[in-house]
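With one protein chain withheld, the remaining protein chains of the complex are depicted in position.
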Amino acid sequence: MAGAFYLSTIGQIMKWARSRSLWYISTGTACCADEVLDTMGCRYDLERFGCLPQVDPRQADLLIVCGMVSYKAAPHLKNLYENMLAPKYVLAVGACANCGGPFSPEFSYSVVAGADQIIPVDVFVPGCPPRPEAIMNGLIALQEKICGQESSHF
Amino acid sequence: MDKNPLISRLNKTVPGAVLEVRRFGRSPISSIWVETQSIQRLGEALKSDPECKFDWLENLSVVEFEGVFVITYFLRSTVTQHTVVLRLSAVLASPTSEVVIPSVWKIWPMAVPMEKDAQEMFGVVFKAPQGSTTVEDSDAKIKILPEGWDGFPLRKNYVFPKEFINIPHSRPVVNRAIPKKTIQ
Partner (left out) sequence: MKRNSNDFFKTDLTTWEIGPYHGSLPAPMRLKLSLDGEIIASCQIETGFLHRGLEKACELHSWKSVIAYADHLDPEAAVFGELVLCLGVEEIGEIVVPARAQCIRVILAELTRISSHLAYIVRIARAVGSETIIHYVLRDRERILDLFELLTGARFSLNFLRFGGVCADVTDGFIERVLEVCEMIRIRMKEYNDLFTFNHGFLKRSAFVGTLPTSLIRACGMTGPNARASGVNFDVRKETPYMGYDELEFQIPLGQGEGGNIGDVHDRFLLRLREISQSMEILKQVADRVPAGDFISSKVEKDYVVPPGEAYARIESSRGLLGCHVVSDGKEKPSRVQFRPPSLAHLMAVPELVEGIRIEDLPVVLASLDLGVAEADR
């Protein structure tokens, strides 16, 4: 009886708390880094969702892959992801991080076709670059995914 | 600016280097075709030219044209605002071989990153007078492409790799709603 109470109520509270305070690191590559910077700015505030920018992967829950991943950087991205402590989530922002985008495998020789070839991705946000509202939409979808709810955001 | 005095001065100091003088595209800049092995002496003559000191190498570009590499040097003078274009050509012996050109980085040190780029992308090796290449000298050892990359990407006969470091270079396309348009 006590175990069921723990799993249901306290588990829900912990999931709610985790999703509302996702501290993130963003791998600022080329174009989408500007949009994530604007999302952090004062007009589209990312901090009201509880997201605080971090530099150290051990202190972060969320990895925002904004921009393309090249073959040279792929082992370093995997290293960054493995240094994060569980529970950890990944948000792939931009067409290049989803599937290669304009630098897809038939046009570019040095870009990995999507960040999910290297690390497991939870939410993909399409766009080139996606608007800050789209990035916030993706973040809310991630929050609902963490809480285990059905999302109306994708 | 009348380029003929410059060409006649170059012919006196470095005889046999200048092969042909043409217009560069549709602009008034002259493009001088140069004999490959004399590019270093010609570069020194241009840099120390009394009338127009060409001390700035603005751009170095390599173009592949039907198996022949054309290397173009865009020179500019910060003192007199003259511009000139030098061109070399080098024939590719076989599709996978490299091409060796004398390096100009001792004359214009800003050529180092551009020559390194050309070596990685096209396989055009720039050799300094001592016999070492640009990539072995100075800080140019570090490359743009990852370690272990095969082939020279910007050549026309380059085939994209199927995978690299166990990451496949392809994306399975599923449920394509809109049929793919081919370019006619």
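Read from first to last, the chains carry the letters A and B; within each, the first residue is number 1.
The criterion applied here is as follows: a residue touches a chain if its C-beta (ideal position, glycine included) is under 8 Å from a C-beta of that chain, and two chains touch if they have at least 3 such contacts.
Bear in mind that the values here come from a model prediction, so they are computed numbers and not experimental data.
Interface note: of B:Val34, B:Cys52, B:Leu92 or B:Met114, the residue touching the hidden chain in the full complex is B:Met114. Among A:Cys51, A:Met68 or A:Ile119, the one in contact with the hidden chain is A:Met68.
Only one residue in the set B:Ser8, B:Ser48 or B:Ser61 touches the chain that does not appear here, and it is B:Ser61. Mapped onto chain A, the interface with the missing chain covers residues 25, 27-31, 33-35, 37-38, 41-43, 53-55, 68, 70, 72-73, 76-77, 79-80, 102-103, 106-111, 128-129, 131.
Seen across the whole complex, the unshown chain contacts chain B at 24-27, 55-59, 61-65, 72, 74, 78, 81, 85, 108-110, 112-114, 117, 121, 139, 142-146, 153-154, 158, 183.
The rule we apply is simple: only the chains that are shown with their structure count from here on.
The distance from the centre of chain A to the centre of chain B, with each centre set as the mean of the Cα atoms, comes to 41 Å. Every residue of chain A that touches chain B in the complex is listed here, in rising order: 70-72, 74-75, 99-100, 104-106, 109-110, 112-114, 117-118. Residue ranges on chain B touching chain A, taken from their complex, read 145-146, 153, 158, 160-161, 164-165, 167-171.
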